[in-house]
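Removed from the display is one protein chain of the complex; every other protein chain stays in position.
Order of writing sets the labels: A and B. Residues in every chain begin at 1.
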Amino acid sequence: MTALIVILLLLSAATGTGVVLSRIPTRQVLALAANGLVLALLFMALQAPDVAFSELAVGTVATPLLFLAVLASIHMVRRTGKPEQE
Amino acid sequence: MSEAVSLLPWAVAAWLLGIGLYGIVTSRNYIHLIGCLSVVQSATYVLLLGVGFRHGAGPPIFYDHPPGTPAVDPVVQALVLTDIVIGATVTALLLALVLQLHRRRGTIDPHEVRPFGP
Partner (left out) sequence: MSARVRLWVFLLACLCVVPAVIHVARRMPEFGAHPLPYGDAINARATRERHVTNMVSAVNFDYRGIDTLGEEFMLLCAVTGTTVLLRGTRPQPLADRPGQVAGREVRPASDAVVLICRMFGAAILVFGLYIALHAMTTPGGGFQGGVIIASGFMLIYLGEGYRGWRGLMRPELLDAAEGAGATLYAVAGFAAMAAGLPFLTNFLPLGQPKDVFSGGLMLVENVGVALAVAGGFAVLFVEFLKETRTEQNGEDS
(Lines give C-alpha, C1' and ligand atoms only; values in the text may rest on other atoms or scores of the structure.)
Protein backbone atom coordinates (compact mmCIF):
# COMPACT_ATOMS: atom_id res chain seq x y z
CA MET A 1 0.00 0.00 0.00
CA THR A 2 1.50 3.30 -0.96
CA ALA A 3 1.77 6.26 1.36
CA LEU A 4 -0.42 8.26 -1.01
CA ILE A 5 -3.42 6.00 -0.50
CA VAL A 6 -2.95 6.07 3.28
CA ILE A 7 -2.75 9.87 3.34
CA LEU A 8 -5.78 10.29 1.10
CA LEU A 9 -7.85 7.82 3.13
CA LEU A 10 -7.08 9.70 6.35
CA LEU A 11 -7.77 13.03 4.63
CA SER A 12 -11.13 11.80 3.35
CA ALA A 13 -12.08 10.68 6.85
CA ALA A 14 -11.12 14.17 8.07
CA THR A 15 -13.13 16.03 5.42
CA GLY A 16 -16.12 13.76 6.01
CA THR A 17 -15.96 14.63 9.70
CA GLY A 18 -15.66 18.29 8.71
CA VAL A 19 -18.88 18.06 6.69
CA VAL A 20 -20.77 16.63 9.66
CA LEU A 21 -19.35 19.06 12.21
CA SER A 22 -20.15 22.18 10.14
CA ARG A 23 -23.59 22.87 11.50
CA ILE A 24 -24.15 26.17 9.65
CA PRO A 25 -25.36 25.15 6.16
CA THR A 26 -23.65 27.98 4.29
CA ARG A 27 -20.33 26.78 5.66
CA GLN A 28 -21.15 23.12 5.17
CA VAL A 29 -21.37 23.77 1.41
CA LEU A 30 -17.65 24.57 1.26
CA ALA A 31 -16.88 21.50 3.37
CA LEU A 32 -18.89 19.42 0.87
CA ALA A 33 -16.87 20.81 -2.02
CA ALA A 34 -13.60 20.01 -0.22
CA ASN A 35 -14.86 16.50 0.55
CA GLY A 36 -15.70 15.99 -3.12
CA LEU A 37 -12.24 17.09 -4.18
CA VAL A 38 -10.45 14.80 -1.72
CA LEU A 39 -12.64 11.85 -2.70
CA ALA A 40 -11.85 12.46 -6.37
CA LEU A 41 -8.12 12.38 -5.57
CA LEU A 42 -8.60 9.18 -3.54
CA PHE A 43 -10.41 7.52 -6.43
CA MET A 44 -7.58 8.51 -8.77
CA ALA A 45 -5.05 6.93 -6.37
CA LEU A 46 -7.16 3.76 -6.34
CA GLN A 47 -6.72 3.55 -10.15
CA ALA A 48 -10.31 4.54 -11.03
CA PRO A 49 -10.21 7.52 -13.44
CA ASP A 50 -13.84 7.16 -14.57
CA VAL A 51 -15.09 7.32 -11.00
CA ALA A 52 -12.82 10.29 -10.26
CA PHE A 53 -14.36 12.18 -13.21
CA SER A 54 -17.86 11.63 -11.89
CA GLU A 55 -17.02 12.52 -8.31
CA LEU A 56 -15.13 15.67 -9.31
CA ALA A 57 -17.89 17.06 -11.49
CA VAL A 58 -20.70 16.09 -9.14
CA GLY A 59 -19.14 16.65 -5.73
CA THR A 60 -17.51 20.02 -6.37
CA VAL A 61 -19.99 21.65 -8.77
CA ALA A 62 -23.44 20.12 -8.89
CA THR A 63 -24.10 19.28 -5.24
CA PRO A 64 -22.78 22.52 -3.66
CA LEU A 65 -24.63 24.53 -6.28
CA LEU A 66 -27.95 22.87 -5.48
CA PHE A 67 -27.36 23.46 -1.78
CA LEU A 68 -26.55 27.14 -2.34
CA ALA A 69 -29.65 27.67 -4.49
CA VAL A 70 -31.88 26.12 -1.80
CA LEU A 71 -30.23 28.17 0.95
CA ALA A 72 -30.68 31.38 -1.06
CA SER A 73 -34.33 30.56 -1.63
CA ILE A 74 -34.94 29.82 2.04
CA HIS A 75 -33.30 33.02 3.26
CA MET A 76 -35.09 35.29 0.82
CA VAL A 77 -37.24 38.18 1.99
CA ARG A 78 -40.72 37.42 0.73
CA ARG A 79 -43.59 39.74 -0.06
CA THR A 80 -44.71 40.09 3.53
CA GLY A 81 -41.47 41.89 4.19
CA LYS A 82 -40.14 39.85 7.05
CA PRO A 83 -37.17 37.48 6.57
CA GLU A 84 -37.94 33.79 6.69
CA GLN A 85 -37.14 31.90 9.82
CA GLU A 86 -34.53 29.19 9.54
CA MET B 1 1.72 -2.17 11.69
CA SER B 2 1.16 -3.60 8.25
CA GLU B 3 -2.03 -5.26 9.42
CA ALA B 4 -3.32 -1.96 10.75
CA VAL B 5 -2.52 -0.28 7.45
CA SER B 6 -4.26 -3.08 5.57
CA LEU B 7 -7.40 -2.55 7.69
CA LEU B 8 -7.41 1.20 6.98
CA PRO B 9 -9.83 1.33 3.99
CA TRP B 10 -12.47 -0.70 5.86
CA ALA B 11 -11.91 1.39 8.98
CA VAL B 12 -12.32 4.64 7.03
CA ALA B 13 -15.51 3.36 5.39
CA ALA B 14 -16.93 2.33 8.78
CA TRP B 15 -15.90 5.67 10.30
CA LEU B 16 -17.56 7.68 7.52
CA LEU B 17 -20.76 5.64 7.90
CA GLY B 18 -20.78 6.13 11.65
CA ILE B 19 -20.03 9.84 11.65
CA GLY B 20 -22.59 10.44 8.90
CA LEU B 21 -25.26 8.61 10.89
CA TYR B 22 -24.29 10.61 13.99
CA GLY B 23 -24.75 13.80 11.99
CA ILE B 24 -28.19 12.65 10.79
CA VAL B 25 -29.30 11.72 14.31
CA THR B 26 -28.19 14.96 15.96
CA SER B 27 -28.99 17.40 13.15
CA ARG B 28 -30.95 20.62 13.82
CA ASN B 29 -31.31 21.61 10.19
CA TYR B 30 -32.62 19.49 7.34
CA ILE B 31 -30.09 20.87 4.87
CA HIS B 32 -27.24 19.86 7.17
CA LEU B 33 -28.89 16.44 7.37
CA ILE B 34 -28.79 16.02 3.60
CA GLY B 35 -25.08 16.87 3.62
CA CYS B 36 -24.49 14.15 6.23
CA LEU B 37 -26.41 11.73 4.00
CA SER B 38 -23.93 12.37 1.22
CA VAL B 39 -21.11 11.51 3.64
CA VAL B 40 -22.81 8.17 4.31
CA GLN B 41 -23.00 7.56 0.56
CA SER B 42 -19.30 8.26 0.15
CA ALA B 43 -18.58 5.52 2.70
CA THR B 44 -20.01 2.96 0.28
CA TYR B 45 -17.89 4.32 -2.56
CA VAL B 46 -14.69 3.99 -0.52
CA LEU B 47 -15.62 0.44 0.49
CA LEU B 48 -16.43 -0.72 -3.03
CA LEU B 49 -13.32 0.75 -4.59
CA GLY B 50 -11.21 -0.65 -1.77
CA VAL B 51 -12.55 -4.12 -2.53
CA GLY B 52 -11.66 -3.79 -6.20
CA PHE B 53 -8.10 -2.57 -5.76
CA ARG B 54 -4.98 -4.56 -6.55
CA HIS B 55 -1.40 -3.54 -5.71
CA GLY B 56 0.81 -2.63 -8.65
CA ALA B 57 -2.05 -2.72 -11.16
CA GLY B 58 -3.22 0.06 -13.43
CA PRO B 59 -6.65 1.33 -14.40
CA PRO B 60 -8.82 -1.00 -16.54
CA ILE B 61 -8.21 1.00 -19.73
CA PHE B 62 -6.27 -0.83 -22.42
CA TYR B 63 -5.77 1.99 -24.89
CA ASP B 64 -2.00 2.26 -24.41
CA HIS B 65 -1.25 -1.14 -22.88
CA PRO B 66 -2.08 -4.53 -24.39
CA PRO B 67 -5.01 -6.27 -22.75
CA GLY B 68 -2.83 -8.57 -20.64
CA THR B 69 -1.41 -5.94 -18.25
CA PRO B 70 -2.56 -6.18 -14.60
CA ALA B 71 -5.58 -4.00 -13.94
CA VAL B 72 -8.01 -3.37 -11.11
CA ASP B 73 -11.59 -4.56 -11.09
CA PRO B 74 -13.82 -2.67 -13.55
CA VAL B 75 -17.13 -4.03 -12.21
CA VAL B 76 -17.05 -2.11 -8.92
CA GLN B 77 -15.99 1.03 -10.78
CA ALA B 78 -19.02 0.73 -13.02
CA LEU B 79 -21.27 0.38 -9.97
CA VAL B 80 -19.76 3.38 -8.19
CA LEU B 81 -19.73 5.80 -11.08
CA THR B 82 -23.41 5.42 -11.91
CA ASP B 83 -24.17 5.59 -8.19
CA ILE B 84 -22.43 8.96 -7.78
CA VAL B 85 -24.48 10.63 -10.50
CA ILE B 86 -27.79 9.15 -9.39
CA GLY B 87 -27.01 10.05 -5.77
CA ALA B 88 -26.70 13.68 -6.78
CA THR B 89 -30.14 13.68 -8.39
CA VAL B 90 -31.69 12.02 -5.35
CA THR B 91 -30.05 14.74 -3.23
CA ALA B 92 -31.79 17.28 -5.47
CA LEU B 93 -35.13 15.56 -4.85
CA LEU B 94 -34.55 15.68 -1.10
CA LEU B 95 -33.69 19.39 -1.32
CA ALA B 96 -36.93 20.04 -3.20
CA LEU B 97 -38.77 18.28 -0.36
CA VAL B 98 -36.99 20.55 2.14
CA LEU B 99 -38.16 23.59 0.17
CA GLN B 100 -41.73 22.31 0.30
CA LEU B 101 -41.46 21.75 4.03
CA HIS B 102 -40.19 25.27 4.53
CA ARG B 103 -43.09 26.69 2.54
CA ARG B 104 -45.71 24.80 4.52
CA ARG B 105 -44.34 24.84 8.04
CA GLY B 106 -41.97 27.81 8.03
CA THR B 107 -39.18 25.84 9.71
CA ILE B 108 -36.53 23.33 8.71
CA ASP B 109 -35.61 22.18 12.20
CA PRO B 110 -36.33 18.45 12.63
CA HIS B 111 -37.10 18.95 16.30
CA GLU B 112 -39.84 21.47 15.60
CA VAL B 113 -41.60 19.55 12.88
CA ARG B 114 -44.05 17.12 14.45
CA PRO B 115 -45.50 14.48 12.13
CA PHE B 116 -49.26 14.15 11.78
CA GLY B 117 -49.97 17.52 13.27
CA PRO B 118 -50.00 21.28 12.70
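The rule is short, and it goes like this: a contact is a pair of C-beta atoms (placed from the backbone, for glycine too) under 8 Å apart; a residue touches a chain by one contact, two chains touch by 3 or more.
Only a predicted model underlies this, so the values are computations on that prediction, with no experimental measurement involved.
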Checklist line | Where the unshown chain meets chain A, residue by residue | finding: 1, 49-50, 53-54, 57-58, 61-62, 65-66, 69-70, 72-73, 75-79, 81, 83
Next item on the list: Go through chain B and note every residue touching the omitted chain.
Entry: 6-11, 14, 18, 21-22, 25-26, 50-55, 59-63, 67-68, 71-79, 81-83, 85-86, 88-90, 92-93, 95-97, 99-100, 103, 111
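Convention: only the chains that are shown with their structure count from here on.
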Item checked: Computed distance of Cα centres, chain B from chain A, in Å -> 11
Next item on the list: State the interface residues of chain A toward chain B in the complex, per the touch definition above.
Entry: 1, 6, 9-10, 12-13, 16-17, 19-23, 25, 28-29, 31-32, 35, 39, 42-43, 46-51, 53-55, 58-59, 62-63, 66-67, 70-71, 73-74, 84-86
Notebook entry, point to check: For the complex, which residues does chain B have touching chain A?
Noted result: 5-6, 8-9, 12, 15-16, 19-20, 22-23, 28-29, 31-32, 34-36, 38-39, 42-43, 45-46, 49-50, 52-53, 55, 57-59, 61, 71-72, 77, 80-81, 84-85, 87-88, 91-92, 95, 98-99, 102, 106-109
